[in-house]
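Just one protein chain is left out here, and the rest sit where they should.
Chain nomenclature is as follows: A, B, C, D and E, assigned in order of appearance, with residue numbering initiated at 1 for each chain independently.
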Amino acid sequence: MKILVLNGNTTVAVTERMIAALNPLCPENVQLIGATAPFGMPYVSTRAAVAVAAHAVQDAVRAAVEREQAAGRAPFDACFYACFGEPGIEALRAEHAFPVVGMAEASMLTALQLGERFAIVTVGAAWPAMLRDLMRRTALEARCAGIAVVPGDALAVATGREEGLRLVRAAVDEAIVRTAPDVVIVAGAALAGYGTALAGQVPVPVLDSLTAGFEQALALARLGLRRGG
Amino acid sequence: MKILVLNGNTTVAVTERMIAALNPLCPENVQLIGATAPFGMPYVSTRAAVAVAAHAVQDAVRAAVEREQAAGRAPFDACFYACFGEPGIEALRAEHAFPVVGMAEASMLTALQLGERFAIVTVGAAWPAMLRDLMRRTALEARCAGIAVVPGDALAVATGREEGLRLVRAAVDEAIVRTAPDVVIVAGAALAGYGTALAGQVPVPVLDSLTAGFEQALALARLGLRRGG
Amino acid sequence: MKILVLNGNTTVAVTERMIAALNPLCPENVQLIGATAPFGMPYVSTRAAVAVAAHAVQDAVRAAVEREQAAGRAPFDACFYACFGEPGIEALRAEHAFPVVGMAEASMLTALQLGERFAIVTVGAAWPAMLRDLMRRTALEARCAGIAVVPGDALAVATGREEGLRLVRAAVDEAIVRTAPDVVIVAGAALAGYGTALAGQVPVPVLDSLTAGFEQALALARLGLRRGG
Amino acid sequence: MKILVLNGNTTVAVTERMIAALNPLCPENVQLIGATAPFGMPYVSTRAAVAVAAHAVQDAVRAAVEREQAAGRAPFDACFYACFGEPGIEALRAEHAFPVVGMAEASMLTALQLGERFAIVTVGAAWPAMLRDLMRRTALEARCAGIAVVPGDALAVATGREEGLRLVRAAVDEAIVRTAPDVVIVAGAALAGYGTALAGQVPVPVLDSLTAGFEQALALARLGLRRGG
Amino acid sequence: MKILVLNGNTTVAVTERMIAALNPLCPENVQLIGATAPFGMPYVSTRAAVAVAAHAVQDAVRAAVEREQAAGRAPFDACFYACFGEPGIEALRAEHAFPVVGMAEASMLTALQLGERFAIVTVGAAWPAMLRDLMRRTALEARCAGIAVVPGDALAVATGREEGLRLVRAAVDEAIVRTAPDVVIVAGAALAGYGTALAGQVPVPVLDSLTAGFEQALALARLGLRRGG
Partner (left out) sequence: MKILVLNGNTTVAVTERMIAALNPLCPENVQLIGATAPFGMPYVSTRAAVAVAAHAVQDAVRAAVEREQAAGRAPFDACFYACFGEPGIEALRAEHAFPVVGMAEASMLTALQLGERFAIVTVGAAWPAMLRDLMRRTALEARCAGIAVVPGDALAVATGREEGLRLVRAAVDEAIVRTAPDVVIVAGAALAGYGTALAGQVPVPVLDSLTAGFEQALALARLGLRRGG
């Protein structure tokens, strides 16, 4: 099985870091292939960057598909779009026969199977409004207890792991006290790993959006859905 | 990894048939253990049967958990509650540390990742109202295009495979024409296998609720979530 | 007219206390007959207890109906299911020809006729999530201003009337300050009587769920609805 | 107990006919007092008539209250606003200490206790949009399966009972076939009695909005709610 | 082009002040004609006053229309109903061929084009519940971040401009801190002008409901919509 791991921003190092983090979780017969937005922003944190990424990922996926075809290799079994908010995902779904799993949607759908309400902890001041838009569009907002924002710059929080963990922990604690969720989603590629690090340290399950999304990609790939004709 | 496959009705043969159908889909390291409602109805098709099943599965899961404990075996990594409508699932979730995946919820959440709207095809006249109740409770109804009912008795449709397939196909075709969904869920243990049989024969992806739910159970089991203390 | 007063837990003393409280409110020609869950928990305060109660009340009502039939007596004119949250009520409605009134639903529907938004005061930490589930399922949540929880154990709050009243009053006051409701529902068999005791002492009407639910049962019984054939 | 029966249109004969219809349903100690809109339309069937009625009923109720006060009689225990759509009811509730029950709201709330979804059958082409407005405002629309309109003029349908019954029956049958409701509300003062006449003749319970609303008025009156100070 | 500026209360001075405020904003070919509620309250601040205004404006608009007809003048191109909450607007729309724009609805619809969520600042303790009713009826509540109330009496706040501005500013600041809206609507004829005065002084756009509503009236008038036959 072959899964395309799609990065909506232009930082190849982020793609590589995500694949490195996911590889240990891979079942034996699963191969991960990375794709990085060919243009856009180093990190998607504004609505303008979202609009560019929506376009860039179309090109990235199309190029990856063609590369496999040209090499006479089997098509992808799924695409894991590893960008919380997954701009342009509906277009990817409309164009490609394989399932496309988005990090935000997949995390929320996982969370819905774990309790009555979830909270989201993320980084970047523009995200709460963007996530409310996404949750209204996908009709998933009724069970969101709230969104808490980790202060500071996403890439900085991603890099300085000790300080990053401290900030994420504070936001998770605050979300639990203020909104009493049954699950907390630690959201976004920049916060990948923090959710896992917090598991067992707070009184509710903590979902890491990178691994939660990846497991959904595996699940949908394994279903082997095809469209008829 | 060890998954408890839970049957909400009392027909042990159904539990066994489901495990037989799921075993070929199992990753190598995954073991399936069946549990059958110790009391209730041979097939859950009325609201009264749902109320009994909600209770019976608590006992069934508790017994299975204790059996593993008594034998000094590892705990379950997840429970796949293979009854579309999954009565009593919230109570199972509240009581047990492992994730509990319900067949209806999991199928809908999978479908939400495949298109804008899903339709449900099921058997049993009482199910549309029960599923609307479930979708309102879980806030998943906004993207349901409609529910179509296969005429006849669930166990009969389950057994007579050729006639069963014809009836399911007719309901799927009608759902597509009438509600223009992006995905159709063929729902319920009684219809297991029909969804897979129809794949590629109709113009939209068809989800088999047994396999869709099982893949969600694997996905949640693999996340290895724990609650803190 | 004959009304079945149904207690979802196994404490017969609670059934008797409720009938004693309701008898003075009975119109002359109305007879109350109690039914108590034949198995389950002494007080329903967890999701597991809810699942068991959903089953137990089916048996309880069926037994009561058969007892009347066997004795050659007239059928019930209504069932008042006096458990806030009323697990399994849909199944009771599907099976029996007489109306079945649930304490939570009836209290909320009464409250909707008294103002724009209601608040709920109840006892038991698990109830807010369970009531949100109920309100989503019944689509009654849009006008709920909030839920406040009285600290402590339900049966203790029910018994120590002076301290109980103090705690309930504090929760009602807090709900009024925090959510500005037009009505407050004091919810659950354990808090029966407190709502009435607070009437006129707080600036908004206070509904006692026992009496509010009972009046709905009378109202539906008096309508004498029958299904055709 | 004393209930004010409020007619939102100017036809005193309608008030009298409603009181005549309700008197046989009255518990012994309940007295009905009629109030008729002092200005407006003979029958409320347009949005303009609704706007006038919203005003007229304020005057009507205020006059009735003052009449009782002037005569040294006890205040009303409830007002039953017997006009389906009940224009201006929120203002009546804000001004008066006794509960005010509206015919549409009360019928819907009763129906919600009888099944998963209700349908409405009424007369007057403008009503579906007005009722959708009302159901959105009161947040009761999620469980409305549909609205069917009896053709013709409301007062004519009210008077020619045989032809009226035939028309209402046709609309009820059509609503049942098309929307599969669990309950049908036969709505409006003009159709009073038809719902009762159809009881047992169609496969689902039929609510007569006049009696359903009246029973709610009795229920709320009996609660004896007071506001504090 | 000719626009009817409709005042829902009886204070002619308010009508005149609004026309004086709007005249400088008028395109050259636009004429404003005032209409004042012929009966009702000097300022609409209660539900009872709303019910009366719903009626009074029907008469006011009908009289204005007839006056133009009698004088052989062209019909109105639009009506701007300059009362936040616009009681009876649906009836005006149903009766008249020209568009009728309401101050609250128009302000909200304008705000929806400026950001993800809006807050409302108004004066009068009864308005939050009335506005929630309006937003539910018009299905515009999903994007309302909250409602803040300026303390005190509406006409006093309208008159004492310096103190008024201070109070409105405080409420706007509080709404921004508490609900993080993208836009704030300063609502109601009494607060007209304050929104404009605050423009550029707070970090989000501030809509003055008088001018926002007026621009919508112009927009709809310019569309020149007619109904067919």
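To be clear about the criterion, a residue touches a chain if its C-beta (ideal position, glycine included) is under 8 Å from a C-beta of that chain, and two chains touch if they have at least 3 such contacts.
For clarity, every value in this text was computed on a predicted model and none was experimentally measured.
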* Would you mind listing the shown chains in contact with the chain that isn't displayed? => A, B, D, E
* Structure fact -> Touch assignment to the omitted chain, from B:59, B:95, B:116 or B:174, lands on B:116
* Structure fact -> Answer key for E:87, E:188 or E:205 versus the chain not shown reads E:205
* chain E residues touching the omitted chain (full complex) -> 25, 27-28, 90, 93, 99-102, 105-106, 109-110, 112-116, 138-140, 142-143, 199-207, 211-212, 215-216, 218-220, 222-229
* In chain A, positions touching the absent partner -> 46-48, 50-52, 54-58, 87-88, 90-91, 93-95, 126, 130, 133-134, 136-139
* chain B residues touching the omitted chain (full complex) -> 115-117, 142, 180, 182
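Convention: only the chains that are shown with their structure count from here on.
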* Could you name all chains that are in contact with chain B and with chain C at the same time? => A, D
* Asked: Quick one: most central chain, C-alpha centroids?
  -> C
* To do: Can you check how far apart chain B and chain E are, centre to centre, with Cα atoms defining each centre and the answer in Å?
  => 53
* Intercentroid distance (Cα basis), chain D paired with chain B, Å -> 44
* Structure fact -> Multi-partner residues in chain B (2 or more other chains touched) are 90, 93, 133, 136, 138-139
